[in-house]
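I'd like to ask some things about the structure below.
Apart from one protein chain that is not included, each protein chain of the complex appears where it belongs.
Chains here go by letter, A, B and C, matching the order in which they are written, and residues are numbered from 1 within each.
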Amino acid sequence: MAVGDYCTEVLTLFAHPTHAGDLEATAGTRLHGEAAALDRSAWVALSALCRDGRVIQARWRAWGCPHLLAACELTALQLEGRPLESLARFSLNELAERLEVPAEKLGRLLVIEDAQRALAASMPATG
Amino acid sequence: MAVGDYCTEVLTLFAHPTHAGDLEATAGTRLHGEAAALDRSAWVALSALCRDGRVIQARWRAWGCPHLLAACELTALQLEGRPLESLARFSLNELAERLEVPAEKLGRLLVIEDAQRALAASMPATG
Amino acid sequence: MSAPVYLDYAASWPVDPRVAEAMTRALLEPDLQANPSAGHPGGQRAALAIEQARGSIAAMVGADPGRLLITSGATESDNLAVLGVARGQRDRGRHVITSRGEHRAVIDACRQLEKEGFEVTWLKPERAGCVEPWQVLEALREDTLLVSVMHANNETGALCDLAPIGAACQARGTLLHVDAAQSAGKLPLDAGALGVDLLAFTAHKLGGPKGIGALACSERALAALQPLQFGGGQERGLRSGTSATHQVLGFGLAATLAVEAMQAESDRVSGLRERLWSRLQSVGGVWRNSPAEGCLPGTLNLGFEGVEGESLMLAIRSGVWASSGSACASASAEPSYVLRAMGLSDLACQASLRLSLGRWTEADEVDRAAVLIAGAVERLRERAPPGVRSRIR
Partner (left out) sequence: MSAPVYLDYAASWPVDPRVAEAMTRALLEPDLQANPSAGHPGGQRAALAIEQARGSIAAMVGADPGRLLITSGATESDNLAVLGVARGQRDRGRHVITSRGEHRAVIDACRQLEKEGFEVTWLKPERAGCVEPWQVLEALREDTLLVSVMHANNETGALCDLAPIGAACQARGTLLHVDAAQSAGKLPLDAGALGVDLLAFTAHKLGGPKGIGALACSERALAALQPLQFGGGQERGLRSGTSATHQVLGFGLAATLAVEAMQAESDRVSGLRERLWSRLQSVGGVWRNSPAEGCLPGTLNLGFEGVEGESLMLAIRSGVWASSGSACASASAEPSYVLRAMGLSDLACQASLRLSLGRWTEADEVDRAAVLIAGAVERLRERAPPGVRSRIR
């Protein structure tokens, strides 16, 4: 109930994010999606480096509460290795459960979903 | 303010009364006066042994609070040696001041005054 | 000279040294100093310690810790229950039932309700300060919002038979408040099973610190309450104010210790009480205002023919600390309605003495106290006019 109650997974992901920041300068297709809902205290940017129809590297930047930042880290982790055609799939429930996100914060996770949709939409049209 | 706040004089007179009880069986005129006001929690009996126009011994019995009992002791003390014609004189103010009797208890001292009046009135009529 | 014998447990218990020690630790422990509402680990640790203590406090009275509100004492708990329910539910009715035998915290809160337009039925306590269940049953009405009765009377120790009252209130949907300040921690108490919606008690009558109490609530009661004080939203929004960590921890430990010792202490203390009673009978002309059955283990309210209470108190005070039987320890002294309702005259009320025993009372203290009291009674009787004794009894 108290402000600042986080499960271990949030604490770990928040303290040691390995996917925060920008993509490495490697060859591949670069995707980028961004969404913000400042009234819900959330601003999320996702980027992905793709090769051979798969995400080989994902990175995030975000402004928001620890749950949001941890959820971004988890999202980036899960994006890596994914085939491009599944890029628009986003499981809010799974994230929320794993990170024990309190109900009043669920709206913030939707911003990640929006960013991921934008990421998927940024794919160059193949024929 | 607190219940049970008594000045030193009350404490001494209450703890070591030398005039409580009954008169000794010595020759002399015996006077007795009694007054009660149960609604004010006071019942006072005074007795005096008189010879040669003076009180030579005074005793009290009383039922009431410590202030009342101490005031009875002081009254008996002051009666001793007094000439009979002054017997009806009673100084409420002096008693009240000396014993620091709280205002709400002053009514009780009037019962001593009544007993002392009765004492004076019990004098056998001289011619 | 030996220390005075403390026979005023009904007014307040000395703090249990184990409780004092735990409180000292709480006052010095850096991790427990933060505001328990603070979001950082310091605040969280304090909040956690409070929740553990709340569990112990609730367990003592068969309450749900999630619905146990911490207050500053039974006075506040009583007021929160009485004023809180009535004000919170004033649209649903205006009738409250209580008795003239209650503690002033309940009586004066109910008087305040009368000023606010409520109708209060004042039952006359039939049993040494406590009401009989039939009295409540008779007084219950369609529009009765609240019944407030005490579990154990603070002057006499008499116990109220709560179960039938609880059942009747539950059947009608009327909230039942019980002031258990005197009994909590001393007798088994199961608020849930008894159908009690609001149970008030206080730490300092069971070995805990002064200035902390609780109000255990049923779900219905919780929804019905209007707070007495508003603010930061602590205690489910029903009792705002920074939680006093060390106080709550002291209360919690006192509750745990009370439960552990309850059966043994109840036997031991009631044994001492009977010893005191039999020793005091030597003076003659002594009567018992406390019931012999259905009474708190530690409370013995007595009357002495021909004796005035204030003088008796002073005569014994270098050796025995007790309360006059006619007034609970309160800042103002009023004649006791409880004793008068038992048929005692005003004067007999004034001839009464409340001796109350507890955790640290020993047999030799009881014997010492009996000798001192008997001596003082005899001395005062000798000083009283001969007619007094037959009148003041």
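Heads up, the rule we're going with is that a contact is a pair of C-beta atoms (placed from the backbone, for glycine too) under 8 Å apart; a residue touches a chain by one contact, two chains touch by 3 or more.
Since the structure is predicted, the reported quantities are computational estimates derived from the model, not experimental observations.
Asks: Which of these touches the unseen chain: C:A244, C:L257 or C:A376?
Replies: C:A244
Asks: Specify the residue from the set C:S148, C:T202 or C:S311 that touches the hidden chain.
Replies: C:T202
Asks: Thinking of the whole complex, not just what is shown, which of C:L228, C:V259 or C:V371 touches the missing chain?
Replies: Selected residue, touching the omitted chain: C:L228.
Asks: Please pick, from C:S56, C:N79 or C:S148, the residue that touches the omitted chain in the full complex.
Replies: Considering all chains, including the one not shown, the answer is C:N79.
Asks: Looking beyond the chains shown, say which of C:L27, C:A171 or C:A223 touches the absent one.
Replies: With C:L27, C:A171 or C:A223 as choices, the missing chain is touched by C:L27.
Asks: One chain isn't shown here. Among C:R104, C:R279 or C:R340, which residue touches it?
Replies: C:R104
Asks: Considering the whole complex rather than only what is displayed, give the residues of chain A touching the chain that is not shown.
Replies: 3-4, 6, 11, 14, 17, 20-21, 34, 36, 38-39, 41, 43-45, 60-66, 69
Asks: Across the whole complex, list the residues on chain C that are touched by the chain not included here.
Replies: Missing-chain contacts on chain C: residues 3-4, 6, 8, 11-15, 17, 19-20, 23-24, 27-28, 30, 33-35, 37-43, 72-73, 75-76, 78-80, 83, 103-105, 108-109, 111-112, 202, 204, 209-212, 228-234, 237, 240-247, 313, 317-318, 321-324, 328-332.
Methods note: only the chains that are shown with their structure count from here on.
Asks: Measure off the straight-line distance from the CA centroid of chain A to the CA centroid of chain B, and report it in whole Å.
Replies: About 96 Å separates the centre of chain A from that of chain B.
Asks: How far is the middle of chain B from the middle of chain C, if each middle is the mean of its Cα atoms, in Å?
Replies: Centre-to-centre distance between chain B and chain C: 42 Å.
Asks: Between chain A and chain C, tell me the centre distance in angstrom, where each centre is the average of that chain's C-alpha atoms.
Replies: Measuring from centre to centre gives 59 Å for this pair.
Asks: In chain C, which residues are in touch with two or more of the other chains?
Replies: Residues: none.
Asks: For chain A, which residues are shared contacts with two or more other chains?
Replies: Residues of chain A never touch two or more of the other chains.
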